[in-house]
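A single protein chain has been removed from this complex, and every other one stays in its place.
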Amino acid sequence: MNAAHPPYTLEQIVARLGGELIGPPHISVRQVAPLDQAGPEDLSFLTGGKYRRLLEGTRAAAVILGTADRDSTERPRIVSTNPYAYLARASALLNPAAPVEPGIHATAVVDPRASVAASASIGPCVTVGAGATIGERAVIGAGCAIGTDASIGADTRLHANVVVYPGCRVGARGILHSGVVIGGDGFGIAEEDGRWIKVPQVGRAILGDDVEIGANTTVDRGALGDTVIEDGVKMDNLIQIAHNVVVGAHTAIAACAGIAGSARIGRQCRIGGAAMIHGHIEICDHAIVGAGTMVRKSITEPGIYDGFFPSLPHREWMKNLAQFNRLHELGRTVQELKARLEALEGKAK
Amino acid sequence: MNAAHPPYTLEQIVARLGGELIGPPHISVRQVAPLDQAGPEDLSFLTGGKYRRLLEGTRAAAVILGTADRDSTERPRIVSTNPYAYLARASALLNPAAPVEPGIHATAVVDPRASVAASASIGPCVTVGAGATIGERAVIGAGCAIGTDASIGADTRLHANVVVYPGCRVGARGILHSGVVIGGDGFGIAEEDGRWIKVPQVGRAILGDDVEIGANTTVDRGALGDTVIEDGVKMDNLIQIAHNVVVGAHTAIAACAGIAGSARIGRQCRIGGAAMIHGHIEICDHAIVGAGTMVRKSITEPGIYDGFFPSLPHREWMKNLAQFNRLHELGRTVQELKARLEALEGKAK
Partner (left out) sequence: MNAAHPPYTLEQIVARLGGELIGPPHISVRQVAPLDQAGPEDLSFLTGGKYRRLLEGTRAAAVILGTADRDSTERPRIVSTNPYAYLARASALLNPAAPVEPGIHATAVVDPRASVAASASIGPCVTVGAGATIGERAVIGAGCAIGTDASIGADTRLHANVVVYPGCRVGARGILHSGVVIGGDGFGIAEEDGRWIKVPQVGRAILGDDVEIGANTTVDRGALGDTVIEDGVKMDNLIQIAHNVVVGAHTAIAACAGIAGSARIGRQCRIGGAAMIHGHIEICDHAIVGAGTMVRKSITEPGIYDGFFPSLPHREWMKNLAQFNRLHELGRTVQELKARLEALEGKAK
């Protein structure tokens, strides 16, 4: 952990972020840390009951906690209605992004017909195509390729080796991690005599504001219309978003998930890791899809949807699996037994 | 959607692509669009009955449709035996690839022992190793790395940041999307005293002609012999092809699928998204593997193979899952009930 930034006093933190300070205002902290790892310059936190037992032994200078835990400790503390969100903001305060020098690196290749804000930073070996736009204070990491007529919004950061295909748009305050590919062709192929003909993918990929996308995730451009990632969507690593998908605002998607073509995901949904959403279906707002779950039909009611099998010791699994592979037969046997039992019951009367 | 290209009249389209034109020959179109989004300069299409209800209201200049739908509308139309393939070709006509200037960018690093066709285009910050060959009119996007002795066929396009390892071959008319890695080492390790020793991967990865590979997909080189992707194979994003796999000609593989070492996939197969194929098995020609399906044994008969569980509301799923985890026991209970019932039936006679 990096503790090179200047410290903040608790008073300064509360002045910026709100919350109720209980304890000496001039205590200063440099970093955030879990209760059991915190040292005397760290601000720690309690976001759920599970870790309450660690409160007593912590060496943290102060602790962020929820209103219900207000009196769980005598330590200096900041009480917040949402301690995890408070932690996020306090950590951002203590860990400001490294300053970036504006300007275009000598090794970058920027087309003269591109428009790059003077406050933007274009890293080494970056390519910016004709007609592309790079917004104010945007940071384009080393080796990124920004296609013709693409646009990157203000205050957005692309880490090294991100690719944005021609015509695609990334909104403001976004973060794209390394290896992200925005706007590659969707998987559109037409069969003819046992061969595949490519269906040109003439739509775009459009990302709203405040979107974060994890490393090596891919968002395809639309086949005809656009693929749309709305404002505030957060995506983890190695996710596939196919052509013409719409992901509603403030939805979060965990790693290794895949969303097939033309699926529409609602707002404020949570899609678990390795979940797979079939194409051409709709998932309503506020739906929660469990990890490793495959969704094949539209979901029209908010709620939790699951479809995973947790592992078992090999022999147990194989026994259940063998039975599963006879499950249809088992169902028929039960029906037959039922009928025979009813016949016997008739006689017994 | 990009409508900057010159228009085509229906007559010009039919002259190039065939089909029967019904309606005025001089109507001109600039772009393809779905029935419900098409405007008066768009060519639309009807590829299945599902969208027939949209025909009446469309504002499209003309519609591509199948022979069975020949008289479903009074609108100007092109009748084809395969309207989706026709759409693909018409869209390619209306959306030609942006012209690329031949030549080697000043920032590219091309070994003097490499052979680059004069008509090829080598983008910024590309590396081409000694002994590598770049074919006629090939386009190598910014930041690609072409290893020593690798070869890229004529008219093939590598988008930005593709890597082709030493000795690997990509055929003609291929498309590799950004982040694709061809010829990384296969996962070959030998255990010795609780440690792993690397088995050198001395084979290559060989791609045929007309192969398209989606963003961030990986194709490993062979351990001893080669990994082979035959002609006309189409692969989506984030797919893993392990060492010594053979994918037969004109097979299509959807996103997030994985094919383990030495598996042989037949010709004209369709592998669904997130499907997983075990190693050292064979899948015959014309097999269809459903999305999210794991194939553990060879498939010897063409047909559809499935193995996915669609999601259920959380409580329903958990109830079925609990039962599944007792499935072996349930099977035994049913057998026992059957025996006891038979005993009773004997008495009741």
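A and B are the chain letters, set down in written order, and residue numbers restart from 1 in every chain.
Throughout what follows, contacts are C-beta pairs under 8 Å (C-beta built on N, C-alpha and C of every residue); 3 or more make two chains touch, one makes a residue touch a chain.
The structure displayed is predicted, hence computed values, not measured ones.
Novice: With the full complex in mind, choose from B:Ala15, B:Ala68 or B:Ile304 the residue touching the hidden chain.
Specialist: With B:Ala15, B:Ala68 or B:Ile304 as choices, the missing chain is touched by B:Ile304.
Novice: Touching the left-out chain: which of A:Gly49, A:Gly103 or A:Gly331?
Specialist: In the full complex, the listed residue that touches the missing chain is A:Gly331.
Novice: For a quick check of understanding: of A:Thr156, A:Asn216 or A:Ser262, which residue touches the chain that isn't displayed?
Specialist: The single option touching the absent chain is A:Asn216.
Novice: For subunit A, which positions touch the chain that isn't shown here?
Specialist: Subunit A touches the missing chain through residues 1-2, 31-34, 37, 82, 84-85, 87-89, 91-92, 95, 98, 105, 107, 123-125, 141-143, 159-161, 175, 177-179, 212, 214-216, 232, 234, 236-238, 250, 252, 254-256, 268, 273-274, 291-292, 308-314, 317-318, 321, 324-325, 327-328, 330-331, 334, 337-338, 341, 344-345, 348.
Novice: By the contact definition given up top, give the residues of subunit B that touch the hidden chain.
Specialist: Missing-chain contacts on subunit B: residues 107, 109, 125, 127, 143, 145, 147-148, 161, 163, 165-167, 179, 181, 184-185, 187-192, 194-200, 202-204, 216, 218, 220, 224-225, 238, 240, 242, 256, 258, 260, 276, 278, 289-290, 293-297, 299, 301, 303-307, 309-310, 312, 316, 319-320, 322-324, 326-327, 330, 333-334, 337, 340-341, 344, 347-348.
The rule we apply is simple: only the chains that are shown with their structure count from here on.
Novice: On a C-alpha centroid basis, what's the spacing between subunit A and subunit B, in Å?
Specialist: Each chain reduced to its C-alpha mean, subunit A and subunit B end up 25 Å apart.
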